[in-house]
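Heads up, one of the protein chains got dropped from this complex, but the rest are sitting where they should.
Up next, chain A:
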Amino acid sequence: MVDVRSGIGEALPPPEVEDVELYHPHSWWTRYVFSQDAKIIAIQYGTTAIAIGMVALALSWLIRLQLGFPGTFELIDAERYYQFITMHGMIMVIYLLTALFLGGFGNYLIPLMVGARDMVFPYANMLSYWIYLLAVLVLAASFFTPGGPTGAGWTLYPPQAVLSGTPGGRDWGIIMMLSSLIIFIIGFTMGGLNYVVTVLQGRARGMTLMRLPLTVWGIFTATVMALLAFPALFVACVMMLFDRLLGTSFFMPAIVEMGEQLQHGGGSPILFQHLFWFFGHPEVYIVALPAFGIVSDLISTHARKNIFGYRMMVWAIVVIGGLSFIVWAHHMYVSGMNPYFGFFFATTTLIIAVPTAIKVYNWVLTLWRGNIHLTLPMLFALAFIVTFVNGGLTGLFLGNVVVDVPLSDTMFVVAHFHMVMGVAPIMVIFGAIYHWYPKITGRMLNEAMGQIHFWISFIGAYAIFFPMHYLGLIGVPRRYHELGEASFVSTSIAELNAFISVMALLVGAAQILFLFNLVWSLRHGREAGGNPWRATTLEWQTPETPPAHGNWGKELPVVYRWAYDYSVPGAPEDFIPQNQPTPGRLSHEAAS
């Protein structure tokens, strides 16, 4: 057996820089509103993301009402339907998932887990949130503009995104959407640079890269990827804005719209798709890698066992991150690009399955011979593995170029990406909130409400998206306001659609219970204490809970071991915190 606890017994390096003084707030405004404290910024990011996410949830209800009971709700006409799916998709992918994982969990956990007092650029960090909020407001405002929000689909493919056959194409909708994305990317860049530099430069003494918790590895790698991928979306948005407002033709070839020749020519719609997916595929992993990291820590902590194959897990994260930049065109197998690209992109795409599968093996092997506490975070982690494996395996259908041909643009794709980058990461978000809520607030979330929330969310979401694959296999296309009569499907799919819709309403309702629990437990939750899960990582070793400004009191923590010393033979407890020098002494004893 190999010892992965690198550096044990080595002398600690001396501190490279003196502990620097933080910015200290002087008023209520600078403490709680224009705060430079990453923990406050994290909560601001989190609440904003969840708030706009609730809009996306309501939109998903409307979408499912239309699909399950077509023609029943006159409110949901074709134009509105396309606006709903577009806004639902964009909000969920960018403004909820990306913002919550990186802006929310990243801000809260990175400084605490690496043993820093705060992010290295607190002022830029504060700006990052306010610019993100502006992006959200611009996006939300598009609901109230003439013509309403854009209905171009979340992929915003030109030329239709900027033409009159699409809602918002010739009105304000697409302009607001592109502007909001541009603002979001500007804000994200400020935050993202912070996360990367803090991980590289702000770690406590003894916290080597190979001692970082996998949560930090996931968020760190995802942030590096986002910094490289978002610029492609940025330029695509700017170019499309020029096409729409200034009459340029980056993405616009000669077009006859409804019998009228447009004054465009020479542009390439496929160029946009390349730019979009050069961002869009890494984006999948920008959401997935933080989830991978967090779930590793949840499983390890609640199974009381070290994560299996830590080094392999780190390398898998890094390799997946790298490979994800050379697979983007698997979203474009039937886009009309040169078909010979298919050989290359199918191969790279299926290669990515290997490191991903290794991660899955290591999660379940961590459970094996563990001491599994079926706490809420553990339940959500198990749900993540089930839904992620399911969604990942259907990715092998869509990534394998020729299999993608019949399935592309059908409900199979919708089911696949919801399972793998919707349900699975959101299971991790829930698990993570149940796990870290005690640290953030000092109180536990209510267990009974949590159990109801878990079972409805997990079984309901699986019942929504598993059967949906078969609709796609039959050939039901996605983005159809109403399929109507179709010779190739039996009428029984209407019943399946109605079932899926009922499930979707139910799962949505369970989220309201979850929000209620978040608020209710603030006041009525059980007192948590500093380390209720008996976890090893640094955030649980803070002198105060919730951690005070500056996190660590007078002395910065010193790290002596990796993050996974659970159930070490011979140790008095079944966990040894990272800042504890010898197995026998607990850290608070050492400090006193």
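One rule holds for everything that comes next: a residue touches a chain if its C-beta (ideal position, glycine included) is under 8 Å from a C-beta of that chain, and two chains touch if they have at least 3 such contacts; residues count from 1.
Note that in this section contacts and distances are computed from a predicted model.
Remark: of the listed names "Xanthine dehydrogenase family protein subunit M", "Lipocalin-like domain-containing protein", "cytochrome-c oxidase" or "Tryptophan 7-halogenase", the one matching the undisplayed chain in UniProt is "cytochrome-c oxidase".
Remark: the omitted chain is touched by one listed residue; of A:S128, A:T221, A:T410 or A:S457 this is A:T410. Note that of A:G165, A:G529, A:G553 or A:P572, the residue touching the chain absent from this view is A:G165. Residues 1-5, 78-79, 82, 151-153, 157, 159-160, 163-167, 169-170, 247, 253-263, 265-270, 303-306, 308-312, 334-336, 339-340, 342-343, 346-347, 350-351, 353-354, 357-358, 360-362, 364-365, 367-374, 379, 382, 385-386, 389-390, 393-394, 396-397, 400-403, 405-406, 408-410, 459, 462, 466-467, 470-471, 473-475, 477, 479-484, 486-490, 492-493, 496, 564, 566-569, 574 of chain A touch the missing chain (whole complex, contact as defined above).
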